[in-house]
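Before any comments, here is the structure.
Showing chain A:
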Amino acid sequence: MDFGILLYVLSLLTVGGIYAIFALGLNVQWGFAGLFNVGIVGFAAVGAYTYALLTTAGSTYHLGGFGFPLPFGMLVAMITAAIVAGLIGLICIRLRSDYLAIATIGIAEIIKLIFKNETEITNGPRGINKIPRFWEHFSEERFYSSWPLSWFGTPEAWDAFFNSLPNWWWQPFFASTVLLIMYVIYRMLERARIAPWGRMMTAIRENEPAARASGKNVTARRIEAFVIGAAIMGLAGALFAQHLRLIEPTNTFDPAKVTFLVWVMLILGGSGNNRGAMLGAFLIWTIWSASELIITGAIDLLIDIFDGVDMGSLRTRAGFLRMMLIGLLLQVILQKFPRGILPEVRPASPKGIK
Partner candidate 1 sequence: MWNSFGFEFINFYFIPGLVLGCIYALGAIGITLTFSILRFANFAHGETMMTGAYLTWTVMAICSGVLGFAVHPLVAAVPATLLVVLLFLVTDRYFYKPFRQADTIKVVMASFGMMLIIRSAVQVIWGPNQLTFVPGIAKPNAYLKDWSGSIDFLLLIPNKHLFIFVGTIAFMMALSYLLNKTRIGKAMRAVSDSPDLAHVTGINVDQVIRATWIVGGACAMAAGVFLAMDIQMLETTMGFRMLLPMFAAAILGGIGKPYGAVLGGLVIGLAEELSAYPWIGDGPLLSPGYKTGVAFAIMVVMLIVRPQGLFKGRSF
Partner candidate 2 sequence: MSKPILSLNSLRAGYGQTEILHDLSMFVQPNEIVAVIGPNGAGKSTAIKSVLGLLNISQGSVELHGEVITNTPAAKVVELGISYVPQNQNVFVNLSVKENLEMGAWTRPIGIPERLNDMYALFPDLAEKRNQTAGSLSGGQRQMVAMAKALMVDAKILLLDEPTAGLSPKYRSEIFETIQKIKNTGVPVLIVEQNAKQALAVSDRGYVLVDGANRHTGTGVDLLADREIARMFLGGGH
């Protein structure tokens, strides 16, 4: 029972951490640069698929078998997301907020369409599975049979070793990796915030005409923020793929689950605040996850009380009830706590006075 709780907490930290990374990425785009990106799920998909295609084993259904090291896969995921964002940014960055929202949501859908239709490469709607999970991947035959693990022992020895471990052995390592990545990104963004770059973003955000007049290339800075945020989201997407081990273009990347949740997290935590992004992520994820338990428990209780109720439909519908409640939560937050829990933290703009 204790173990169960420990594992549960670990999973909360892991997934919460992944969402925290998403939220940090969104904070760069929204908090720093005021870009209303409603296409988060698109960058997540780019990151996830890139990672999956580079690191999965060869398969008749999809591109694979490259045998790249996992960290390399994650790095390329970031780069690909950044490139996609750069292209989008060149076209769309000047759009006003509603229009940018429409454009980004459209782009995300197109990206998903591409992954769905290019079946040769991605296995289309059936998706890619057996995505190697960092740390856990060591226990897979194709990894311990090759370097570096093969230097330290024979495949048979490794096989025996991994069989002797409990099946959740990798969870603490994976969780720590996610949290470490999150922390590193957090520190880098904090440094960027107080650095001249961050101060310039503040100046642009507070008084764009003045910033332009003093010669700052507003468009370029915005594209930068967009690209950096997207790269972070791509990385989160790659981690997400590792967490799920199976991705497919439609249900995994449902804007309701990813884009929307991340926005709620950022707004609740406090947009414009990196710590707020992380706080919001863990908070909302915990609520989301716990609500599943509570609702499932409540349904089980109801089923016990009322015999003959159609269990299956009640459970699936309960899932949508959760989404509805989160939607209502967002409305409440927007109206009553628009600033979120933690306040916006802005460095003084370069001129000193607004």
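Methods note: contacts are C-beta pairs under 8 Å (C-beta built on N, C-alpha and C of every residue); 3 or more make two chains touch, one makes a residue touch a chain; residues count from 1.
Per the selection procedure, all candidates are chains of the complex that A comes from, given by their letters.
Fair warning: this is a prediction, and the values are worked out from it, not measured in the lab.
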For chain A, as assembled in this complex, the candidate in touch from 1 or 2: 1
Contact footprint of candidate 1 on chain A as seen in their complex: 36, 38, 91-92, 95-99, 101-103, 105-107, 109-110, 113, 116-117, 256, 260, 263, 267, 313, 316-317, 320-321, 323-324, 326-328, 330-331, 334-335, 338
